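Only a single protein chain was left out; the remaining protein chains are all shown in position.
Chain IDs A and B follow the sequence of writing; residue 1 opens each chain.
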Amino acid sequence: MGVLENKFNDNIVVGSLDKFLSWSRSTSPWFFQFGLACCAIEMMATAAARHDLERIGMMPRSSPRQADVMIVAGTVTMKMALRVKKLYEQMANPKYVISMGSCATSGGPYWQHGYHVLKGVDLVVPVDVYVPGCPPRPEALIEGLLKLQQLISEERPLTRKIT
Amino acid sequence: MGVVQGDQMILNIGPQHPSTHGVLRLEVMTDGEIVSRITPHLGYLHRCFEKHCENVTYEQVIPFTDRCDYLAAMNSNFGYVVAMEELMDIKLTERVEYIRVIMAELNRIASHLLGVGAYGLDVGAFTPFVHMLRDRERILDIFEYTCGARLLYNYMWVGGVSHDLPKDFEKICFRFLDYFEPKIDEYNQLLTYNKIFIERTADVGVLPADVAISYGVTGTNLRGSGVKWDVRKEEPYSIYDRFDFNIPIGEAKFGTLGDCFDRYWVRILEMKESIKIVRQALKDLPSGDIFETMPKKIRPPKGSVYRRTESPRGDLGYYIVSDGTAVPERVKMRSPAFTALSCLDEISQGWMMSDVLCILGSLDIVLGEIDR
Partner (left out) sequence: MSFSEIKLLIQDRFPKSVIENENISEGQIEIDGSLWKEIATFLKNDPKLLFDQLECLTGIDTGEEGPLQSRYNLHSMELRHKIEIIISHDRKDPKVESIEQIWRIGDWFERETYDMFGIVYEGHRDLRRILCPDDWEGWPLRKDYELQETYHGIMVPKIKEEEGWE
């Protein structure tokens, strides 16, 4: 922090309010388990015993009102698209969306002749991180989540943005 | 004190719900807590599988069949290639047949583990879920060692398989089976003889045998009602007639015949039978070339075929119509979970709201297969 850095003992941390807010938000985002199709099984496997997700702070929640991150895991169809939008609007700010798998990113293997498939969930909700794969390995999903944590910790919520 | 007749209430168990095994919407009409009618609404995962099959070649259909029943992808592939080989009249080498049976039975164990674990989670038991997923990861390790993928394999091709078994496969497999067989007793202690689990599942959601046959219910759900029907024994395909295994049926262990506990118990016993089959297949595994009988071009003669195989959910049937070109004219997948879900309304009348989710979990459905 410039002038005050390294002037105190090791158990005193100095920083700006912005940085502390972002740091505390990024280290335990609770995710909204929105599993739709095959990627949902890999999401469940990531939260299970071998690739534990709780050790990086993520806890599965079933209700959108208690969650920070929505992981859209699986193919979104036209019938479901309206509900995805509704659930996204029910989440409280600040909220983030991870699009897991190729189906949620761009329609996946069903992009060519799928009349009922939404070609990417970013047509209805804004997406922060895209995790590719069909289905992505648990390690890939964890990398996507860590990138999201890095993204959140770089936000400066109190600083006014100069446009 | 008289009984107050209140108005009926409609409760929506929406498409997003932790216990509905996927995106399924149930419209439940209740009188207080007692259910009087359930209307399932499907189609939230309709991914146009049959339209894709009419526009891609026969080999390119196989990854799409993986994604329909994503918990038992090997068995979905198996059903399709068995139907295609009947249409094209292909005879396979012995090694390919043995490899296919080993993979299909291992996947059956993995699918039942997840089905039973998720059922425990629905009923409220967290520990069996985590234990079963831990053991399922070891089966996925074996699959990853063979073909590189954890969940969706694209392994069984028309006339053969895509990768040969790697070095030391038998040793690894035997080591897994020796580790896994005593675990079933562990699951029995956790779930099967647990008093709370028995109270919640015995006598609940009884499915009589004639209702089951009329609704087209097959597989574990039909065997839980006491009917001894298994496609592997009745219309044997591949080399299942060479193995020695039993068909477990429900026997009203703690309640009436055909209740939720019977369906759960049949799944546990079926895992033991699958272990038996894999051991016998590994012992007799012959050597050979797996690419010998694979056709260079897949152009089946004109005609149609309907063939069913036993997937962990029931009778998986494929109706394939060919017009002589490299692209199928029509492929229809007859999905066992579709028929299992259709009888939900009939068997849950008169039960309470929390029993509805218990009954739904015991049917072990996968929405990817229902909506295709």
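One rule holds in what follows: a contact is a pair of C-beta atoms (placed from the backbone, for glycine too) under 8 Å apart; a residue touches a chain by one contact, two chains touch by 3 or more.
What you are looking at is a predicted structure, and each value in this text was computed from that prediction instead of being measured.
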Absent-chain contact - pick from B:216, B:236, B:255 or B:295: B:216
From B:50, B:164 or B:203, residue that would touch the chain that is not displayed: B:50
Among B:138, B:242, B:299 or B:332, residue touching the chain not depicted: B:332
Touching the absent chain when the full complex is considered, from A:59, A:81 or A:151: A:81
Chain B residues touching the omitted chain (full complex): 42-43, 46, 48, 50-51, 54, 211, 213-216, 227, 229, 234, 303-304, 306, 308, 315, 317, 319, 321, 329-330, 332, 334, 338-339, 342-343, 371-372
Touching residues on chain A - with respect to the absent chain: 78-79, 81-82, 107, 111-112, 115-116, 118-119, 123-124
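FYI, only the chains that are shown with their structure count from here on.
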Between chain B and chain A, distance of the C-alpha-averaged centres to the nearest whole Å: 31
Residue ranges of chain A in contact with chain B within the complex: 33-38, 40-42, 44-45, 48-50, 62, 74-75, 77, 79-80, 83, 87, 109-110, 112-117, 134-135, 137
Complex contact set, residues of chain B against chain A: 14-18, 22-23, 43-48, 51-52, 55, 63-64, 67, 70-71, 114, 129-130, 133-134, 137, 150-152, 367-368
